[in-house]
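Shown here: the complex without one of its protein chains, the others still in place.
Our next item is chain A:
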Amino acid sequence: MVRYFTRLRMRRIYKWGGRPYIFDRKLKSYGFEYLNMSVEGQEAVTTVTPGQYILIEGNDDEYPFVAKLLKFFGDESHKQKKALVQWFLRLSEVPQNKKLLLGRSPHPQEIFYYLGRACDNEINAESILGTVDVQHVPEDTPFPEPGTKDTLYVKLSWDTKAFNVLDPVLMQDTPASTPPKPALPLFPPCASPTATPVSRGPVRRALPTPDPTVMRRAGSVSDTRATMSAGKRSTLEAESIHSASKLSASKILSAKRRGSAADTPGVRKKLQLSIGASPGKKMTRADVLCELLDEEMESEKVISLKLSSSVSHSLQHGCSLSPMRSGCKTPNGQRRFPWKLSSISLDRLSPTALGEQDLSRATTPSRRKESAMAIRKPALGVLAEEDSEDSPMQPIALTPRSKRKSAQLVSLRIRKQLNLLDNTQELISDGDDDCFVPSKKDLQSSSDEEKTDSEEETRGRNCKTSVRTPCKTPSKKKDLQSSSDSEEETMVRKTRGRNGKASARTPCKTPSKKVTPSTPRHATPSIPSRTVPARQPGNILEEARARLHVSSVPESLPCREQEFQDIYNFVESKVMDGTGGCMYISGVPGTGKTATIHEVIRCLQHASDMDEIPTFRFIEINGMKMTDPHQAYVQILQKLTDQKVTADHAAALLEKRFSNPAPKKETTVLLVDELDLLWTRKQNVMYNLFDWPTRRHARLVVLTIANTMDLPERIMINRVASRLGLTRMSFQPYSFKQLQQIITSRLNKVKAFEEDALQLVSRKVAALSGDARRCLDICRRATEICEHSTSHPSSAGLVRMNHVMEALDEMFSSSYITAIRCASLQEQLFLRAVIAEFRRLGLEEATFQQVFVQHRALSRVEGLQPISVSEGLAVCQRLGACRLLLLEASRLDMLQRVRLNVSQDDVLYALKAVRD
């Protein structure tokens, strides 16, 4: 890859080129045709025009971000230069754990079409580094030889969940010669993220299913039906939009953005272009359109609509000619693109188109007002429309994604109303029902299929065709039939046919793709796998033991509800807002700190999978799992970007990453376990960890865990403690009731313990430490004792009091007394001599020489042959090795001082029992 301007440390100069056109009157923004870039002091001028692929300055100089430029706009003064882009991802930007989904080794020049929504696609035009060549490689063809270094290849798309085959249509190049327009067909998908918070839900849902089968299927139903189904979809859409809007905490932001982008005349113009001659009132719903456009749905219906309505409405808009244009383009190479998009958009809008043939234009202004409203506007606006239009909607299989009650309530209300309305439209919807339901199912199944496909791809990708073909063929047939009775021209069929072909082709070709053995950069070893599989627990006690193992992940974490909720709220709010923050969590070991956080993260991940919150990344480091505090940087960087660098370099890279405004950024949640070990004399590691979240662009949430409550005060210097902030939480040791609840919930109805036995364990542990690990270990040991105590392993009954008592004894009783009792005679004598000498001296310390004199006297009393000094020393050393005695270094020989490590009473008690 060539070096870009950044490397040269030169100022780049950006100038607008071409004639500005008004983009948004309100915001006084202007669109521009192209951008001239030059490096200060150099002659060469690079011109960037929309439609080109560009490199954007990022964290990594080697690998800048790649995107397709869609549009330039700026303000009146020409100071602010903005651009809208469609992002592409490099593999290194895909989260670590998702990389495996690719299932093959990536091509070094490979990039992925980004279908996610987490990235802001409005960038500062001055971060553009230059242009790059991007080629679309069809799914079935291998990558070209990596001869041309500067060409990137795109084959798949990435929607933050899975890699999908990229629809070639999305990548169709548009001629760069006709400036603002070439970008237009692509605009809708990119415009949607500008309205991100609102459109999140639907877009997300729509994205994984750019499935041609859906389109075909939808095409198979008759015009009206298609309309209906589309209408229904949009209801769903509307509901989820609504819930999404309620969810989001960053709605205001989105509204603002919408104002700047979605509502601008330019956008509207473009939308109309692609929509063709849709009813005029759609102008106001640019943002809704945007999402709708994303969803690729059936085509023919659209065309018919378009043709029918275009005549009447075309005059209203400046660009009303566009449908014609798109139609004209179809025969040549680029026809597919605009064609398809228009079809999509129309399809989504069709309910209104149909339902409101008599729609007066008077409604438009009011809607416009609505759209100016900030938060709930889009969702409610849509809802209102749907209601007033009394479109035949029947929310079958309504599955509100949001768990929030309010959202569910609202959707319920809507459903009721719609049902009422539905009755009036029974005639239309009647014939539709049977068709619609399956089509809905199909929709799901097809996306399911997609999912399984991607899974299979990762494994073997050999059975793919077999999965797909059966459901595909009939649908294709249907497709053809239905197309024949549609009034539309052959042109339509051609297009559809091609679409169908393209999709049909994909699965067949996939198996042929070679799976090259992956050679990852950092080979990680694994423990060899076992030849005989691990045996599953056989009886109740074994089952109980498996459940009680600390490592087994419980279904829920009882007794930490409050802490869970606090942490959840904290992280959730930060993720939603895209801000950063720190939290300090303390508690003695075994009180569930790490487990609770993992549970929180699990829930949040789930929520983000359900599109309730934006995606985020979770990274975990542990102070104990690194050799040096500075390794923290290395580990964080490696988990973020899979780079392996030295600590200093990693610190620099992270610093850059967290302080530079990068447009593509999801929130990072960093868990720092055993924080106290990251202490260094200058505390720069801690300082950085707590400083990064405060940066404006960092989007970093840091959760720290340590054992001591006052760690910030004790070991941190002021500037570090201040950055850590006061968001603190301390986990109290478990009380006996909580411990009991923990065990019971783990056992989960496996009846292995007597109630009293459980209570004894939990009371004992609660009194000593409140450590849940201890509690579980004791219970585990008790099951073992119980199993051994009965002769038949199968007939082992309940764990009773005595078993638990034995386990407790084993774990808690001190072994010193037994050790003294089991010591040899001379050793016992020596201990007595030690005590005798202590009494004589009145001190708790004596030299060996002094004790030995006592020892000799005692052995004379006991009638034993006195031992030599060497033997005496050996006895002393043995006691010292057991730590019954504490000794000085043995090179002091006879002068080493002796102390007792046990209390004198214990020794006397133990020795007395021996003599008795």
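Couple of notes before you dig in:
What we mean here is this: a residue touches a chain if its C-beta (ideal position, glycine included) is under 8 Å from a C-beta of that chain, and two chains touch if they have at least 3 such contacts; residues count from 1.
In this text, contacts and distances are computed from a predicted model.
Per its UniProt entry, the chain excluded from the display bears the name "Origin recognition complex subunit 4", taken from "Auxin signaling f-box 2-like protein", "General transcription factor IIH subunit 1", "Origin recognition complex subunit 4" or "Mitochondrial ribosomal protein S22".
If you put the hidden chain back, the residue from A:609, A:648 or A:810 that touches it is A:810. In the complete assembly, the contact with the undisplayed chain comes from A:771, out of A:612, A:771 or A:837. For the chain missing from the display, the contacting residue among A:46, A:539 or A:901 is A:901, taking the whole complex into account. What chain A contributes to its contact with the hidden chain is residues 523-537, 542, 545-546, 549-553, 588-590, 624-628, 631, 634-635, 674, 677, 707, 769, 771, 773-774, 777-778, 780-781, 784, 788, 810-811, 815-816, 818-819, 821-827, 849, 852, 856, 864-865, 867-871, 874-875, 878, 881-884, 892-895, 901.
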